[in-house]
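Apart from one protein chain that is not included, each protein chain of the complex appears where it belongs.
Right, subunit A next:
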Amino acid sequence: MAIGVIRETERRPLPFDKLGVIIAALALYGAFLAPFATFRANRIVQGEGKAILEALPPSLGYGLLAVVMFGAIVAVLRTSVLVRMAAAFVALVALCFLVGRAAGSLAPADNAYARVSPASGFWVLVLAFALLVADALTRLNPGPGLRLLFLAGALALIGAMLATGQWDGLSILKEYASRAETFWAEAGRHLTLALGSLAVATAFGLPLGILCHRVDRLRAAVLNVLNAIQTIPSIALFGILIAPLGWVATHVPGAQAIGVRGIGVAPAFVALFLYSLLPVVANTVVGLAGVPRAANDAARGLGMTEGQRLVRVEFPLAFPVILAGIRIVLVQNIGLATIAALIGGGGFGVFVFQGIGQTAMDLVLLGAVPTVLLAFMAAIVLDALIEVTGPKHSRGKAA
């Protein structure tokens, strides 16, 4: 009995939220112990960290501290999910808005060389409240439509911040301003590489997957070859393709006219295509194999031809699994397209590797942040699509 009594007291819920304690600790560290913004006299010198009250005018500084403290208290106490979400949202908006203001108040507008960038304190605060949002979202468990709405809202907010010039004083946007045209050209190239290779891989991979599903002996061979391709590191595969494509460009008439070159976009495109094939083919095979025998028998009983059965029964049933393969490819391609810059293929990697070369970290961010955002968006959108098309009970990837 004694054991039972002890257990009872142990089970009583704590007055505090455990995750909230961690979030609050992070928030307090970020607000009081770490620098909020970094000020540098020019682009590549070592910067000096400024705390919130140094970086912002007093009214805004104390205001931000109050918002952060409020958010931390909401996180620690066992509050309702919606309250937590709202507090985190307010804190995030305040942080994003004020980091732009910090740039304005630290560097005079007429000083073209001075750079202000968000420092560790800012990032820790963003992390803390992003965790709070993620936790609230996980507990709310919103459906696909609502998730897309949240995404659209977040993007609209970022867009508004950019459009109204709130962040113009930040160094990452100064890097952008001095190369806006290149930025959009590389963005276009990045998307062409990632989406184009996905489209071609789907066009080839689907029939190949269907073929592999039907012909047992082909399946193992094709999947083994595609698996082997995945083990080749991306920069090597990009490099290896330079030679054959260079040969094609010089020996096949018309190849150059459609943009085939040894160096540049072509080898990157082909490499991404090769990497994309495995998830598409493998998931097509798995999806088709998972079609219940009863469904196929029923279709045969109705007198459907092979083609009809494929289009009307097998394919719709396998579609969510195939879509999951496409999600893997898209997220992977958006990341891998960064490497294309190393072989002159363009894309956001241009800024990443240029920045690494010049030790200009803002330039690295200019390449890395859009890449991460794109991958993140692609994942959310496709996850929602998979859920909408899939059976009701299969929710999420985990388990």
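Operating definition for what follows: a residue touches a chain if its C-beta (ideal position, glycine included) is under 8 Å from a C-beta of that chain, and two chains touch if they have at least 3 such contacts; residues count from 1.
Everything that follows uses one rule, which is that contacts and distances are computed from a predicted model.
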item: The complex's invisible chain, by UniProt name, from "Response regulator", "Osmoprotectant transport system permease protein", "Tripartite tricarboxylate transporter TctB family protein" or "DNA-directed DNA polymerase"; value: "Osmoprotectant transport system permease protein"
item: Candidate in contact with the missing chain, chosen from A:18, A:217, A:251 or A:293; value: A:18
item: Sole residue of A:66, A:177 or A:240 that reaches the chain not shown, by the stated touch rule; value: A:240
item: Full-complex contact with the absent chain, from A:135, A:175, A:314 or A:387; value: A:135
item: Residue in contact with the excluded chain [from A:51, A:93 or A:342]; value: A:342
item: From A:226, A:326, A:368 or A:386, residue that would touch the chain that is not displayed; value: A:368
item: Subunit A residues that touch the omitted chain in the full complex; value: 17-19, 131, 134-135, 137-139, 228, 231-237, 239-240, 242-243, 331, 334-336, 338-339, 342-343, 349, 352-353, 355-356, 359, 361, 364-365, 367-368, 371-372, 375-376, 378-379, 396-399
